[in-house]
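For this depiction, one protein chain was excluded, whereas all remaining protein chains were kept in their positions.
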Amino acid sequence: MPIVKINGVEIEVPAGTNMIDAAAKAGFDIPHYCYHPHLSIAGNCRMCTCEIEAGGRGLEIACNMQARDGLAIRTDSPQVKAVRRNVMEFLLKNHPLDCPICDQSGECRLQDYYMEHGQYESRLADPKVGKHKRMDIGDHLVLDAERCIACSRCVRFGDEVTGTGELRLFNRTDHTEIGIFPGERISHAYQGNLADICPVGAITSKDFRFEKRVWYLDETDSVCTGCATGCNIRVCHQQGQVFRYMPRRNDAVNKSWMCDHGRLGWQDIASLRRVLRARIDGKQAELSEGIRAAAAALRGVDASSVAFVLGTRATNEANWALWKVARANLPQAGVYWCQGNDPGAWSQVDDLLMDADKNPNRAGARALADHDAAIGDGTDLAHAVREGKVRMLVVLHDDVLGRLEDAAEGVAVLHLGSQRNTTADKARIVLPATHPTEQDGTFTNRAGRVQRIRRALPAAGDALPDWQLVELLGAALGKGPGARDAATAFKLLAGEVKAFAGMTYKDLGGGGLPLRQPEPLPSPPPAQPAAP
Amino acid sequence: MDVPKPRILTARWGIPGSHTLAVAQEHGAYTALRKALTMAPADITAVVKASGLRGRGGAGFPTGTKWTFVPPEEKRGGKPVYLVCNADESEPGTFKDRYCIWNDPHMLIEGCVIAARAIGAKVAYIYLRGEFKYVKDRLDQALAEARAAGLVGKNILGSGVDVDVWTHQGAGAYICGEETALLSSLEGERGQPKLKPPFPAVEGAWRSPTIVNNVETLQAVTWIVEHGADAYKAIGTEKAPGTKLFCCSGNIRKPGVYELPLGYPMMELLNDECGGLLPGRSLKAVIPGGSSVPIMTPAEVARATMDYESINEVSGSYLGSGGFIVMDDRTDLVDALANLLRFYAHESCGQCTPCREGCGWMYSILTRLRDGEATEADIRVLRDLANNIHSRTICFFGASAAMPVQSFLKKFPEEFFARAGVGVPDDWRPAASAK
Amino acid sequence: MTVPALRHERTFVERLYLPEIVKGLYITLRHALKNLFEQDLPTIEYPDVRKPMPERYKGAHRLTTRPDGKVKCVACMCCAQVCPAKCITIQAGEDPNDPIEKYPVEFQIDMLRCIYCGYCVEACPKDAIRMDTGIYEINAFTRQDMVHNKAYMTDLMDGHKPLAETFYRQQAGSAPKGYDTDEQRVLPVDGSRGL
Amino acid sequence: MAAFPQPPAQGHGPVDWSDQDRAEIAELMTHYPTQRAALLPILWLAQRKWGWLSFDVMRRVAQTVDLPPSEVYSVATFYTMLKKQPTGKYLIQVCHTLSCKLAGADRIVEHIKDRLGIEEGQTTPDGMFTLMRVECLASCGSAPMMQIDDDFFEQLTPESIDRILDGLAKGEPLPLPRPEVDKWTFQSLES
Partner (left out) sequence: MDIPWVELIVALLKCVFSLAFVMQVVPILIWAERKVSAYIQDRTGPNRAHIGGIRAAGLVHTLVDVVKLIVKEDIIPSHVEKRYWFAAPVVAMSVALTTFTVVPWGDALTLPASVTALWGGEGPLSVPLQVAQINGGMLFILAIGSLGVYGVMLAGWASNNKFSLLGGLRASAQMVSYELAMGLAVVTMFMLYGTARLDEIAAQQAGPIWNWGVFGVLDNPGLDPLVLVGWIVGGLAFLLFWTSVFAETNRMPFDLPEGEAELVAGYHIEYSSLRFALFFMAEYAHMVVGSAVTATLFFGGYNIPFLDGQAIRENTDIILAVLGFGGVPASIVFAVIAWRRRNRPFYKALPADDIRHREPRFWLAVWSLSALAALGLGVVGLSGLVGGTALGPELVAFALQTGSLFLKVLFGTFFMIWIRWTIPRFRYDQLMDLGWRTMLPVAIGTVMLAGVWVIVREAVQAA
């Protein structure tokens, strides 16, 4: 691996590494607009210009400079600073400076770099070039061509990531602007990324439009629960209200992208379909009453006719806890996991990010099933129900009844979940669980990567985190798994289940870890409706 | 100056019907090709290299050396090699290629085939600027004749060499004269320059190795292959052998294209070939190599000879593409610079920041200056902008736009400051009256 | 930076206190008698007489308008952000028919919280909020009424001049410099707008 | 929010190639290793066929080369010779870059404007002529000059302009070939 020198700091990077990345590794921030780690090099913003000390000469753009032995650059010489200042001046020449109404304010690179590298005094006495403003270019996007600095990130995104290529540069000279063909609209499912990658306010999101100034938002790293892909996200929220999800870079999962369905996933946090209170036989009840009633109901039936259903929408911790509760208190009861596709809910599946399986933790539930061969799958459960062996179902976040339909007539159901569905509506006892944004835990994505979710919001209503709800149910039955918090639950889980062996929340960090197993789980065939 | 003025490139010019295959062959066309077909490609390259031929497009890079940059076949990974002839003649002040093709299309075709053979290309494209529709028609006609005669296409003259030559018409973009932009345009994209590295010789059109040569260069190649490197070296100067077509325009009696050996004194070009200035006029300034090179003062003109080194030594300017624009004392230099900047502001491809925003900005300042509405501070901003654009862009266009501004402001500051209503400030010329 | 007070050892006379007390009494008596007999106190007999407010006096906030009558404010939240008392609440909205896309659907200032620091005025990039009304009588019977809303602040100076200017004109016969003539407005002399 | 760009008031409506065009396009495509490289020649073809490139035409071209229409529009807006607006029957483009300016291009433009009674960028009411100033046309030696459609007219004088425009107005074809083109050195206009 070549060793390059940046501002006198020597650093070893893989051959071909871009100097912006190399500098970042060495701890130097090279300002840039057009460069994006997951897009091709355009080199047109000229902001990343650096001075070559050795292995070349003059000023070169860092984004088009590849690490090679003997290369030494400076990112802080007076000349480099002058170039940045001048480039900023040029960029702002025709920029409308409508920061007050621009949603990008606060996360705009023009602002940031201006403060850092700008000239601070205007020399502009000439009129600015006017361009198209406020154009409706897609279901989720607004385009303001005046703010555009023609970095062409969005063009390259359209060419290289989605392959749709709607956005283009039109005209030339300082009339260059981004736009789409008249009558066309951006219709792919990754529009939000265009607003994300736009370093200025040219492309902004309609969903977030004028909702909040970004500097008010708190950010919590989490994982998207919209499908099995498990895109890394950042939950942007303020005072208990989520305003948007943003993708978080994780090269192993989602690079820098996420789909629009996932991006709008926060809208169901406060939806009418949330379960906020415990219900017993259709009547609202205190949570403690609900748990007592559930325990009593479980004790009142023959243990062998009870089936516990692990949820593919529940965290690993909760599934493990439910399994432990079942094994410790009702050893004769059956434990099942269901793959749980919701057929038809999402039809669009591509080779980019979206998965047909809309459950974020299928692989986690499956890893548990692999650990304990006695855990049956959805087919086994359907069998058992049809044969009438099951008199009582304990369901964690799963719409079992929705799939079994009338086969499960007469089966008493205890539902632990956050959203109303067929199962929750028909259940005898419903206990409210939190939305993933309201709890700590882990999900295992389709590729078997265990990733943290973090609590961003206070729990709505009486809801409790999945694992805690199960824990309390276990305690009411006699023996809970004995976790005090999510981290402990995960630690116990890691100590017991080989696939998670040795993992801790600290190890998972921001990017997660793959399950420990000889080979990764195969991806499911896309768009194939799964059997319940 | 009594130097021989051999007609190498213009040999067949003026002969009636020289554009037809029959007349051209009568006057020696395609003899070089026949000779080249007998040579190994490497030998052709060696001859060209030995001749010291430098690219006539403006940069003056040795052509033979450029050809050697094409990766050998085993390193190409099966990618083809392309030859592209740059006939996108759009530098203001330059108009030679049009006459080259118009008068002697077969010499270009011959050159293309020879060069293509040298670099191993199977296809050569002649990129003509969009306005040269009628030139393209004549070239296409010549090509058709040559193709019919087996001089172009598959199995040329039974040698087993395949070289197809196609014309490609641009559509009015100065920037397409820049080689990477030309390749973008050839690929059917916006004619925006590409990042270097990789250089076109390594990764050019369709990401394959591509050699881009000027029309005049390829025609010179024809002559070199026919007559040998030594004959070519005998003409011109040591560092810049051969002849060059000079496109003379502006306030002179006899504008036009003149073929002269390199190293010809500039003053004689002006006074003898061009017929001197119009009666009663005196020389104010000369732009020696197309609009984008720095301007020269009369004193510099008197000392310079027409070759790459001398011009640069004497005035810091460049020979460029040989567009020799003469301005006499009637010329308003502020207006002239505004005129040039309007050209650059109009032609910037809009890709990278300094040139995209800077050219328009410089033009608007110059417009105000021309109209007497600018101040001294504006002139300083203008110079700063030019400095900030120069060599900070993807392609050479930025420098092309900046150099006139820099040189006009440096060499003729009186006119500009007078327009702002002030004298030249003391700090403007830092002891640099060295010129 | 703390500056140490200059102290000296007390002399015996000073330690007796009584002479010092007499000195103090002399000073206060001198003031009292002077004021009793000369009667040129700087006190202004408000509200019959009003002090000419300086141009830069920070009175009640108003929202300025564009020529078409819409508020200049574009709901950029700069004022809300900079406000140390966090008394400004803005709800942004989109105006589909206006080239200036963003406008405040509601703009509220809780005058009970406001500390009149004027940061909002300084932070405003659009000159949309000003405190040049000269109104310092900000009162209401309920807490809710002390929350000034967009309509109130927009119409506050409707047809009137900023108070400060009126006072100058009233008292000195000339307006202070620095007011743009477009927005000059006349305030009723009875001061009813302020009460 | 506004739709972008505003489609021009006029367009061509649905357009399609003739068989001859298709053959020509197929032949053009053989010149290049990729299909899209033929975009520029096809746009020229389209412009010659339909006069100018409306959005309808560009959409058709996009289908032909299998590209998003925005890509075609992007390319079309880059090149000045591709007409995004309809012009008169004859498009007069007068060069006004440095050499032509030194030779008096401004006078030429003024003369044409006076003669046709239009401003730059306008079309005569009868739809015959559109006048434009353009940047360098590589005919600096024979300045001043203009281009009418595809043809150069050089060393212009007011008289020669009158002659050319008279001829065109009468419906005569463009005088071709013209003697100036074969010359490469010129006697300057001594004026």
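Chains: A, B, C and D, in written order; residue numbering restarts at 1 for each.
We take it that a residue touches a chain if its C-beta (ideal position, glycine included) is under 8 Å from a C-beta of that chain, and two chains touch if they have at least 3 such contacts.
Being a predicted model, the structure only gives us computed values, none of them experimental.
J.: Quick check: which displayed chains does the absent chain contact?
T.: Within the full complex, the chain left out of view touches C.
J.: Please pick, from C:10, C:31, C:70 or C:143, the residue that touches the omitted chain in the full complex.
T.: C:31
J.: What does the interface between chain C and the hidden chain look like in terms of residue numbers?
T.: Looking at chain C, the ones touching the missing chain are residues 18, 21, 24-25, 27-29, 31-33, 35-36, 41-43, 45, 48-49.
Note that only the chains that are shown with their structure count from here on.
J.: Measuring from the mean C-alpha position of chain A to the mean C-alpha position of chain D, what distance in angstrom results?
T.: 53
J.: In whole angstrom, how far does the Cα centroid of chain B sit from the Cα centroid of chain D?
T.: Once rounded, the distance between the two centres reads 24 Å.
J.: Among the residues of chain D, which are close enough to touch at least two other chains?
T.: 1, 74, 78
J.: Could you list the positions in chain A whose residues touch two or more of the other chains?
T.: Within chain A, the residues that touch at least two other chains are 133-134, 169, 171-172.
J.: Using the touch rule from the top, collect the residues of chain A that touch chain C in their complex.
T.: Spelled out, the residues of chain A in touch with chain C are 99-101, 105, 133-134, 209-211, 213, 215-216.
J.: Spell out the part of chain C that touches chain A in their complex, as residue ranges.
T.: Interface residues on chain C, with respect to chain A: 74-78, 81, 92-94, 99-102, 125-126.
J.: What residues of chain A sit close enough to touch chain B in their complex?
T.: Against chain B, chain A makes touches at 41-47, 49, 58-59, 64, 83, 86-87, 89-91, 93-94, 123-127, 129, 149-150, 169, 171-176.
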